[in-house]
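In this view, the complex is presented without one of its protein chains, the others remaining in place.
Note that the chains are named A and B in the order they appear, and that numbering of residues resets to 1 at the start of each chain.
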Amino acid sequence: MKAEKFYSEGSHNWFIVYDQSEARVIDSNVYAVQIDESTLLCDPGGFEVFPQVFSALVDMVPPSSITAAFVSHQDPDIASSLPLWNACGADIVWHTSALWVGFIRHYGALEANIQGIADEGGEIVVGSGRLQLIPAHYLHSSGNFNLYDAAAKVLFSGDIGAALLPPGHQPFVERRNIDSPEAFDAHIKHAEFFHRRWMPSNTAKRAWCDRVSSLDIDFLCPQHGAIYTGKNVERFIEWFDGLEVGCASN
Amino acid sequence: MDTGILTEILAESLLATRQGLLQLESNPADPEALDACCRTFQTIIDSANALGAHSLLAWCRNLDGLVDGLRRSALPVDDVTIGILRRCIDFVEQMSETVARGNPPAPAPPELAESIQSLVRGLGEGASELLVGHMGALALDESAEGASARRDTIRVESSRLDRAMSQVGELVLLRNRLTAAVTAMSPGDENLVRLARETDLAVDDLQSTVMYLRMQPSRRLFQRLPQVVRDLSVQYGKRARLVLEGGDVEIDKVMIEALAEPLLALVRNALEHGLECPRERAAVGKTEIGEVRVTAEHLGDKVRIEVSDDGRGVDPQRVLSIVLARRVICQADAQRLNQEELLNLIFEEGARPSDEAGGIDRRGVGLARIRRVIQSLRGRVQIKSNSAAGACVSIELPVSLAVLPVLYFKLRRETYALPVSLVDNLIEVEPGHLHNVSGRAMVQIAPGSTVPYIDLGQRLHGVALRPGRDSCEGILTEHGLLVVSAAVGIEDSVVKPLDIAHRESWYQGATISGEGEVVLILDVPALVHSLRAGDAA
Partner (left out) sequence: MSHLSLEEMRSGFLGIADATFEFQRNLKRRLREIDRKALNAQVLVRRHGQELAGYGVVARSFRDGAQRLQQAAMQLQHAIHPLMLGFMETLRDSHQAEQLQRLSVAVRERAPQLNETLRRHQHMLEMRSDQSRHATLRLSHMLKRVEHIVTELEYVVINGRIEAALKTDVRTALTQVSADMNKAVIQVRQLLREYAASIGRVLP
């Protein structure tokens, strides 16, 4: 896997670890935000790919700086590496929906410090920064959150925006000719089935689109696929708003 | 020895001298005719010197005293003198013809030398004094001559040299690109790297050879000074001795041409305002004869020209009161300046005092204009004065304008350059060392040393660089600490003028970097000046 810094302002940095080399499990991205000397992981990933994620990530941040992890929902591709991370840093504070705390302990590490997030959301402090926990329930999990960094204008959207891309993909949705929707249209084909099939609720989707449209977002970061930047963020929200979801028959 | 050239140059000079003598004869009181005559005699002496015609030179040196006597009006311009001068010219002509035929010239008829010497002997002590420095220079040239035995020369139109220089300039740019391209190939091909290094050295050599083709001795710059000193001494009722040193120091011909006026103005200032009249000097225990000294010396790739006098000096406080009255600077800023900096305000536009103020520089070329000329030659000028012991104006110039060594620096993603000659040091910018002193950003660069903090990010891009957060590096110059994203490297560049640049531009031109990028070259004095003007407003 590769790691890349995609936002940097003084001691405030965002990283993406992407393009997983194990093809037998779903390709996932791991994000990390470092503010001052503290790092928070976003959806630290599955048990099997942990070695890849860890070794790519410590090219960018020292392991001792990792103090917290945000888990958008309970799926194994997102949180099954918990016991291994916990073995490497027993002080890591885990944040996930209060609904899933007892579930994700099943991955191992009964002693891990897991904080439940209330349904209405909240805030996580990282270094001198404050990150907002935005409710995104039923997209796709029943207890589901996004993480918004207002200073960096980064929205970590979990499974929303996910695309199933072939190996060797880029970390960004092609942005060289961002005024033209061509690259977005090509990309979103890889996202359509995922959203129709895994997202169960049109109501939840509409509420999310309304809420997120009011945020100032430069980077929309899904856990699978590639980052939407600039105009592609608006394009995605518009596309998602118009998409009929919750269909297993197609 | 190329006898053709010898004949050609001498024939020209001899013809001109003959014509000068004719004019002088019909109008003995005409200082211009006398001046012209002296100049052509000087050319004869110089050509003999340059061409290594030793016996001719030895003979010509007999004429030195004679010419000098005429210049100082110590010799009467009468039939006797003119007669002797004619015979001298006849003899020089004879000698040069002999040389042209490839034979060594015969010695001069003894009675001619005798009559010259008897004339010169009558002149008294002062005569040799005036040209002490000058003769020194000649003597030096002659010994160099002896070492290199016979030297061939050729006369070339200066436009051809200019063309050669500009072509070498292009070659320098290509060389830079080649070096950059080879460096970028990693791991490089050993042979190619060596080849690039050798090309590098060869181009350096070629460049300096062509550069030296355009050089002329500063003697040319000095040649009008004795006359001026003599005239002005009479005019102001002062007694002055002019000492010239370093006549053999070579400078680009463009500079010689551009410096003539400023140098004259500085010498005039020294005589008019620097030197006291004999009585005043005696009263303060100085010798009655004042000294004006003009020197040229090499300092690495620079030339320093100094005009100093042992007169009354310049009082910094008086300069201050004038610049304050004229609002060149405000009181608060002035308080931050030390004595030397105050003194140098004399070069500011508008600092020229009026006649009533008992002027420092009332006529001729103003000091501000002199500074502009010097800056346009990429040089700098400053004044030092030890009141009562005189003043010294010091001009530092690059030896050549052909190639400008620059320091490239980055401002975020963009590359800029500034002349290496301005850089005193490169230092790290410590956020803790920034201060605000009466509303102006300052930075402590060493214990007890605080200088203006000039954020080029703010000045050139409108977005400040934040030390400690953004990548920052300080370039220390005499104007303050220029803060940039990073200093990248140095390179010899060739300056291309900016067509679009308006008068107030902060850039002195552009160059093409080794990477093939067009890079603007910052005009730091212009930038600092406009900042100061902005602050004052």
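As a working rule, a contact is a pair of C-beta atoms (placed from the backbone, for glycine too) under 8 Å apart; a residue touches a chain by one contact, two chains touch by 3 or more.
Just so it is clear, the structure is predicted and the values come from calculations on it, not from any experiment.
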Chains on display which the left-out chain touches in the complete complex: A, B
Chain not shown: contacting residue from B:Ala389, B:Leu426 or B:Ala441: B:Leu426
Options A:Glu9, A:Asp36 or A:Asp59, residue touching the unrepresented chain: A:Asp59
Positions on subunit A contacted by the hidden chain, ascending: 47-48, 50-52, 54-56, 58-59, 61-64, 83-84, 87-89, 108
Residues from subunit B at the interface with the omitted partner, ascending: 186, 299-302, 399, 405, 407, 420-421, 423, 425-428, 473, 487, 489-490
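Quick note on the criterion: only the chains that are shown with their structure count from here on.
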Mean-CA-position distance for subunit B and subunit A (Å): 68
Residue numbers on subunit A that touch subunit B, as the complex places them: 9-11
Subunit B residues touching subunit A - in the complex, by the definition given at the top: 466, 468-470
